[in-house]
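One structure coming up, written as structure tokens, with questions to follow.
The block that comes next holds subunit A.
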Amino acid sequence: MNVLTLEAISVRFGGIAALTSVGMTLKQGELLGLIGPNGAGKTTLLRTVIGVVRPTQGRVVLRGDDVTPLSVDMRARRGIALTHQIVKPFRSMTVLDNVVFAAGHAKTGNVLRALGTRSRSEETQRARQLLELVGIDRYADANPNALPLGALKRLEVARALATDPKILLLDEPLAGLNHIEAERLADTFVRLNADGVTMVLIEHNLGQVARICPRVVVLDNGKKIGEGATRDMLSDPAVVAAYIGKEVAHA
Partner candidate 1 sequence: MLPTLGAYEVSLIVIVSVNVMLALSLNIITGLCGQVSLGHAAFFGVGAYAAAVLGNLGVPFLVVLPLAGLVGCLLGLLVGLASLRVRADFLAITTMGVGFVFVGFVRKQNWLGAEMGLSNIPDHGLGDAGFVGVCLALVVAIALLSAYIKRSWLGFGFATVADDEDTSRTLGIDVAAYKLTAFVVGTFLAGVAGATYAYFTRFLIPGAFGFGVSISILAMVIVGGVGSIWGVIVAAVALTLLPEFIRVVNDYKIFIYGVLLVLTMRLSPGGLAGLVGQLSASRAEMPPRSAGAQP
Partner candidate 2 sequence: QDSVKIGFHAPLTGFAAADGKSARQGVELAVKEANAAGGLGGKKIVLVTYDDEGKPENAIPIANKLIGQDKVIMTVSGSYSGPTRAAAAVFQRAGMPYISAYAIHPDITRAGDFVFRTGMMGEVQGRAGAKLIGETLKKKKVEIVAVNNDFGQALTAGFKEAAPKFGLEIVAERTFGMADRQFGPLVTQIKADNPEVIYAPGYFFNAGPLVAQLRAAGVTADVIGQEGYDGQRFIEIAGKAAEGVIITTSLDRDSQAPATRAFITDYEKEYKDRVDMVAASGYSAISVALEALKKAGSQDGKTIRDTIRQNTFETAIGKLAFNNLGEVKKAVQVQVVKDGNFHRYGVIDDLQYLAPPER
């Protein structure tokens, strides 16, 4: 079953065509890789899915519903979560509170409901678990400004997970992690995926992409240039020329 269908999405920023008629489907329970050169439009595509970017053309269809007219928060409420490539923690609160807040999504959906509730104990517990899951529990009480980049990247993931997403959009979550840390986090994704979270993963770390994503979509210059089994795509001459360069991927 397709949980998410992108129909001929085009996005323009002023004179720049960031995406040109990109179509794509995401199946229930899939872990899809999204790769492509710098500036290909990967981030823009995920931002279009969550609604931060409005497509100039095309539709975003979630489980058969056209969600294109919906606002960002309404889409988030329907189970889409995004981790930002350029990290965006709430800098005025602790790392833990960043995640606690996200974990309280059921209470914050409605203003009156939010006004009516105070207890945070459940959410705090859940948040601690998630920080542990991504391996930054030791920073729980720190301010995000004091965190190294790798930890902030993982905070993005923990916060997105706290909203109990059905579709998790991951924008280069492994960047800034060394190979061991990256592998560990990638394993976490696999486990969550097995638990039923559908995922899209943007990564330039092709080793990990090849390891955990059975299928990839390749963008270049705002257009889809390939889609298929990861192994095939990584050896596709067009992909190699545009993206990987001379060396053959060490997948």
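Selection rule: all candidates are chains of the complex that A comes from, given by their letters.
We take it that a residue touches a chain if its C-beta (ideal position, glycine included) is under 8 Å from a C-beta of that chain, and two chains touch if they have at least 3 such contacts; residues count from 1.
Keep in mind that this is a model prediction, so the values were computed, not measured.
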Query raised in the report: Between 1 or 2, which touches subunit A here in the complex?
Result: 1
Query raised in the report: Any idea which subunit A residues touch candidate 1 in the complex?
Result: 50, 52, 71-74, 76-77, 81-82, 84, 86-88, 90-93, 97, 101-102, 104-105, 107-109, 111, 113-118, 120, 143, 145-146, 159, 163
